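Yeah, one chain of the complex is gone here, protein chain that is, but the others are all in their spots.
Right after this comes subunit A.
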Amino acid sequence: MPAVTETIETVQSVTESTYKWGFETDIEMEFAPKGLNEDIVRFISAKKNEPEWLLEWRLRAFSAWKAMVEPRWAAVKYPPIDYQDAHYYAAPKTKVGPKSLDEVDPELLKTYAKLGIPLREQEILAGVEGAGSVPAEGRMPVAVDAVFDSVSVATSYKERLGKEGIIFCSISEAVQEHPELVRKYLGTVVPQGDNFFAALNSAVFTDGSFVYIPKGVRCPMELSTYFRINAKSTGQFERTLIIADAGSHVSYLEGCTAPMRDENQLHAAVVELVAMDDATIKYSTVQNWYPGDAEGKGGIYNFVTKRGACRGARSKISWTQVETGSAITWKYPSCILQGEDSVGEFYSVAITNNYQQADTGTKMFHIGPRTKSTIVSKGISAGHGQNTYRGLVRIGAKAKGARNFTQCDSLLIGDLCGAHTVPYIENRCVSAKVEHEATTSRIAEDQLFYCRQRGLTQEEAVGLIVNGFCREVLKELPMEFAVEAQKLLQISLEGSVG
């Protein structure tokens, strides 16, 4: 099993510094003044040269947010957040909208090179020589939108995708170039006042990705957005909107990292997906925000609203997430299954080590007849980590023949951590069938013994068993991500064994 060898190598290579993405890029930045008020919302909107309707949309969100209280029902603990003590806009001082990569600040290019994110189209994947228009067999290139603090700095492969009629750009660009599409769909899946963090995002979102796949088009490559928080005292509020028109297909990947700092930084994103008749959206996340140090100091608060609407018949939305980073994760990627025979999937691995806390899960709303959903959640707790699966399966009265299967497994490593499962099942339809299973256990002594007996060290054995535990989820990831995710699992568990 080569992945295991690779995992072990990775672990050995990172023994000195666990979070290798924790460096800071020294680059000239432009900030909005600290604080959050109507003027800041106007400032952001003006910076982005936005049309009047969008400014009004933001202001409505802001006034909704002011009337809301921060949710406290999740099983996570953190000190009160001072929303006035952060910059809501931070962008590298550079020309707006560089025409080609040559115009992008070399510091930024270096940053992404260091993170291993290929912005240059010809060096997409290690092992793919002379890539470009003709990728090697079976290995598609990945188009990347790179978001640095508040702005998108580059998007690759736009031309190639444009030939197919696919729009892949930053949401700021989409507001300028395709306002009718943005206006038609923005906020239709996650309304401005949906929840506290979504309302905050709606008021101050600065960038994010926009994807439109036209009717009948199968996107020829993986689309990807890489989010990087760099500046101090900022939050990141990105907004992603993906629309898959009838009969189309797209696979989208999301990655993220941040420097190591003692302060906590807020990341409150909103992701909206819309799938029309027979369309498929596959959304994969490897979340690797800075988790804080071994004492629980610093790290990102990842308070994210992700929701997909299966509007069309036979549409499908599949969420796969590997949550290894963040000090606190509050995230419930959901599916609204409106179209008949539509399908929702949620595959999740969440790891909490040291003092990390994760409260994550999904919501599946079965509205249309014969809608189906699958939930597979794997939670791993180590150190002082607290890991909660919280999920809702709701079957409406009209969802005749709806079907749900849920499997939640938790693994505990050490006796100072916690693993919790809070599923809600609500069924109003007699012909629906819902099944839920959950288990909690630790790594069995006999499994460990078996591995140790064959010459693996304790750490290698745990790594192997954890990877096996997560296999059902990892196999849902696109290949490159799966390898990355396996390495991350191992790194996240560093120091938790023995």
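By definition in this document, contacts are C-beta pairs under 8 Å (C-beta built on N, C-alpha and C of every residue); 3 or more make two chains touch, one makes a residue touch a chain; residues count from 1.
The rule is simple: contacts and distances are computed from a predicted model.
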| If you look up the hidden chain in UniProt, what protein name do you find among "LacI family transcriptional regulator", "FAD-binding protein", "Fe-S cluster assembly protein SufD" or "Carbohydrate ABC transporter permease"? | "Fe-S cluster assembly protein SufD"
| said: Please identify which residue in A:113, A:422 or A:483 touches the non-displayed chain. | reply: A:422
| request: Among A:410, A:467 or A:492, choose the residue that contacts the chain missing from this document, as touch is defined above. | output: A:410
| Interface with the unshown chain - residue positions in subunit A | 73, 397, 410, 412-442
